[in-house]
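Removed from the display is one protein chain of the complex; every other protein chain stays in position.
Lettered A and B in written order, each chain numbered from 1.
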Amino acid sequence: MSDKLTKTALTPATHTTPPAKFSHGVRKGNILQVAGQVGFGPAVEGQAPTPVGPGLREQTLQAFANAEAILKEGGASWEDAVMIRVYLTDTGHFAEFNEIYNEYFASLQEAPAARTTVYVGLPAGLLVEVDVLAVLG
Amino acid sequence: MSDKLTKTALTPATHTTPPAKFSHGVRKGNILQVAGQVGFGPAVEGQAPTPVGPGLREQTLQAFANAEAILKEGGASWEDAVMIRVYLTDTGHFAEFNEIYNEYFASLQEAPAARTTVYVGLPAGLLVEVDVLAVLG
Partner (left out) sequence: MSDKLTKTALTPATHTTPPAKFSHGVRKGNILQVAGQVGFGPAVEGQAPTPVGPGLREQTLQAFANAEAILKEGGASWEDAVMIRVYLTDTGHFAEFNEIYNEYFASLQEAPAARTTVYVGLPAGLLVEVDVLAVLG
């Protein structure tokens, strides 16, 4: 009997097409990896991806929503997340980001994911990017 | 019989409270993820977290000690680490960092973890941050 693991691309209908040959998320066995998500709103045919707002709050909540859609597509939820990588562009955003983070994850039942936050460059207009490693089961 | 995996937050007593709803480390099944660790000394009630020294050496050794405490809390050790992500703030620190790294890991018995080192921004006063992915068993 084969126990070969299946590798599945996770592609929520709301997501814009990736700008290159990568998946928004991948599940293989009980490992689910969400690609870097930014504050792009739902895909609109014929339009380039656009951030939902100029502000950190709107972009962060949209990035979380985008990540959650991918987790769900793979049969997971935030409860399964073991690591959330946070990329901000400005150290001055840390306190506000944490407020938003705490509100968003207030109702978690399981242990919250670990997190690393670093400050990097992102394409113009983007203030935040997040990716997620989840372990299912 | 259920084989549901348990998700456990890893919270060493010496650690300062995370500034947001995340865990210092998480174990689920045989996967253990250590959150980004910096050179904060042991928590002191009523005081804000403070780096142990202005220098790279002190901060790096403290960050490693903080990471190790989380690994131990989850029943693991550096021998189980498969990836160490290193965030430095200055490319001029690379050689000194590697010296410290080699001393610290000199007595490893198992294959050393893989590593990625990049240069990012960190909050004022912090020179180094590390996180760790371990696979137990």
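By definition in this document, a contact is a pair of C-beta atoms (placed from the backbone, for glycine too) under 8 Å apart; a residue touches a chain by one contact, two chains touch by 3 or more.
Quick caveat, the model's predicted, so the values are computed rather than measured.
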Revision key, fill the gap. Residues on subunit A facing the left-out chain by the touch rule are 3-5, 7-9, 18-26, 28-29, 31, 33-36, 85, 87, 120-124, 129, 131, 133
Point to revise | Residues from subunit B at the interface with the omitted partner, ascending | key: 30-31, 79-80, 82-84, 91, 94, 97-98, 101-102, 105-106, 108, 110-120, 133, 135, 137
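Keep this in mind: only the chains that are shown with their structure count from here on.
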**Study point:** Mean-CA-position distance for subunit B and subunit A (Å)
**Key:** 23
